[in-house]
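Notes follow the structure.
All protein chains but one are shown at their positions in the complex.
Residue numbering begins at 1 within each chain, and the chains themselves are lettered A and B in the order written.
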Amino acid sequence: MKATNEQTVLERAKQALNDEFLRNAVKLTTEKLKNGRLSAAKQLGNWEEWRERARQIRQHTIAHLDYYLNQFADQARKQGVHVHFAKDGKEAVEIAIRIAISKQAQTVVKSKSMVSEEIHMNEALEQNGIESVETDLGEYIIQLAGEMPSHIIIPAIHKNRKQIAELLSRDANETLAPDTAVLAGYVRKKLREKFLAADIGMTGCNFAIAETGSIVLFENEGNARMVSTLPKTQITLMGMERIVPTWDDLEVMATMLPRSATGQRLTVYMSGITGPRRPDDGDGPEEMHVIILDNGRSLQLGDPEFQELLHCIRCGACLNACPVYRHIGGHSYGSTYSGPIGAVLKPALNKNVLEWDDVANASSLCGACYEACPVKIPLHDMLVYLRRRKNEAGAGLCSEKWMMKGFKVVMAKPHRLRAVLKAGRLGQMPLVRDGAISAHLGPLKGWTAYRRFPALAKPSFRERWPHLQAELKEKARRASVKEHVQLRLKQIREKRTKKTGGNRDE
Amino acid sequence: MKVSIMITCLADAIYPKVGEAMARILARYGIEADFPQLQTCCGQPAFNSGYWDEARASALTMLEAFQESDFVVTPSGSCAGMIHHYYLKLFESDEARYRQAEELIDKTYEFSRFLVHVMGVTDVGAHFPHKVTYHPSCHGSRLLGVKDEPLKLLEHVRGLELIPLPYAEDCCGFGGTFSVKMSDISGAMVSEKVDHVLETKAEVLVGIDLGCLMNIAGHLRHRGQSLRVMHLAELLDEGMGVTA
Partner (left out) sequence: MNEQEQAQRQFIVNISQRLGRPMPKTPPEHPFRGAPPFWKEHTRAIAADPARMIAQFIECWQQAGGEAKSFPSLDGLRTFIVDTATEMKARAFIRHRHPLLDELKLEEELSESDWTVWDGQRPEEMKNKANAADIGVIVADYAVSATGTIVTMSSADKGRSVSLLPPMLIAIVPASCIRSSLGEVMSQISAIGMERMPAGIHFISGPSRSADIENDLTIGVHGPGIVYALIFEDR
């Protein structure tokens, strides 16, 4: 994994683009999930109103995060939870290891947690001689392969059945047929033993409810329930922004998250866990810890351009909608979080501007991510803000900087633009064939590898204008329906000056 | 009533015919548009790459060029989107410019929206007997919300057979400097878009944004395909010429 991180997004993307299976698998999966979301939204009805409500709740919560997080911690403690706060990944890992060592734990079973991936919990546990077992089917597969998840919802999206059969066969010490039922059956049996024997269950946290100090887990397999039911100790890793104020608010999140992620009305399991088992309960953890992680999140607060990042509910809809993700897959982004949200989250969490790689450039800014987002995070705008901040820090590409300086000089004055166009027409002459350029030259190289470039027109529109004007005058004079149109124009202009109409916010 | 053309840098330098077609259509309804010479570019190429000072210098020419206009019409959803969506942010620290930007936003329309919502025209009386497919550009449809207007106009063209483009809402991979900086990814995207366009067996691809059309046409030619690529204004103008 280290090796891939030293490459640029472009280099990793190039490898991905040359991997037929990967491209096809990612395409099929994202399309299926995307269509699931679209039909679930349609079936529910009033999707835009739901989206707006979800955004309002997230915005309200994050704007009062200090209050609600404090309330959550207090209430969880009242329920007997040990609540820990970690300012970065290192602290969170240390807390978890300390708990594990005090319990003399040999095995930790884990349900899916992006935070755990973010802070590399598995490696830390293994280094301390503690076996760490991912129990989500997809996570188990990539753990065996020693890889990172390539999708928030479907972590092993990039592996085919044959590769999975090989991995699991090695794990089983026997040959397993590349048949989904056989492979899943093996994992069920193998992991059931792990669930029953493990000392610690480690979970992520989709939402945390301030009013009762509960954590909420969404899943389809039942592994998160196993992890939070069978082992004697439960450790929950939670990003500090996972809070919602009340159970009532959870209804909105439960309406949006599964539909946006997979198109389900609700995930098969949604579990609200409030403290360790009660004295008379026959199961559930005897001891429960929640580790609340900052790790760069608080840096977004008070930053008008990025605070909304904390609204994210980790549904993966932006990945499924993104045409770039579809072509290059999750690993190309080189971080735990991939796709549009990853492209913004990774640099935003690490505010060391100068070390950002080119991940913010890997977007055509098409806005499909924003359109898909159930809480309306303007990711396409944030990508532009990131690019700007990088330039402001002096870390932009040198060639681009000069190009943009030139842009400024030329575009600030129309006569300069006119002169440049004229010069361009002379310059392009040796390259133009049939009105287009296909030579692989200078800045055009990337373009002409895939397309021909149209030649500059002669004359340009502004040069042609004086002639055109005469023609238009004549046409307009002869027009037959003009009164009606003129009247409409007048009415619309009047409305605008009275501030009752206008053309904004469409 | 002063209706002004915002030509956009691409149409000015490479596709002047699109601007001419648009101006002719307006003239047929008695609107004698003007062309303020002060304008250059909306600033989007610099803005999207994160060079906001540079973008501002260019955007200033637009604020000034259209100060006197009652309406501003442009053959680009993307450039209109830039103004609507980002000019307030670009000028947020300059009160006077900010007010100018507000005014510009209120009067700036993408071409098809101007036709349908301002002029109240959905049937221009054109005749264009060809199979046509329509690519809705991302900025036009998502930033600006121009979704139905071009389709309404196309539906009323006599003889025109509109074939739905599969995965129409997918980005063509242009993205301005993205197409140069991330050329391999952009190339894969435009190649997929062209596959879908060719699947329709249409004779003409029509759109409302020249960046996307230049990108798609460039790849079509790269693959030796001769399918016609037109801006909506060109198609309507040509179709009106037949009936005029």
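Operating definition for what follows: contacts are C-beta pairs under 8 Å (C-beta built on N, C-alpha and C of every residue); 3 or more make two chains touch, one makes a residue touch a chain.
Remember, predicted model here, so these are calculated numbers, not experimental data.
Partners of the chain left out, restricted to shown chains and counted across the full complex, are A. Screening A:Ala16, A:Leu65, A:Leu349 or A:Met403 for touch with the missing chain picks out A:Leu65. Of the listed positions A:Ala16, A:Ala41 or A:Ala254, the one in contact with the omitted chain in the full complex is A:Ala254. Within the whole complex, the absent chain has one touching residue among A:Gly302, A:Gly394 or A:Gly442, and that is A:Gly302. The missing chain lies against subunit A, touching residues 25, 28-29, 32, 46, 49-50, 52-53, 56-57, 60, 63-67, 69-70, 73, 75, 78-79, 82-85, 87, 135-138, 141, 154-156, 160-161, 164, 180-181, 183-184, 187-188, 191-192, 195-196, 211-212, 214, 220-223, 225-226, 228-230, 240, 245-252, 254-255, 262, 264-278, 280-284, 292, 294, 298-299, 301-302.
Keep this in mind: only the chains that are shown with their structure count from here on.
Here the CA centre of subunit A is 29 Å from the CA centre of subunit B. Subunit B makes touch with subunit A in their complex at residues 1, 3, 7, 9, 11-17, 19-20, 23-24, 26-33, 35, 37-41, 43, 45-54, 57-58, 60-61, 70-71, 84, 102, 105-109, 118-121, 138-139, 142-145, 169-171, 173-192, 214-215, 217-219, 221-222.
Listing the residues of subunit A that touch subunit B in their complex gives 9-10, 13-14, 17, 323-324, 327-328, 358, 361-368, 370-371, 384-392, 396, 400-401, 404-405, 407-408, 410-414, 417, 421, 424, 436, 438, 443-447, 449-457, 459-462, 464-465, 468-469, 471-473, 475-476, 479, 481-486, 488-490, 492-493, 496, 502-504, 506.
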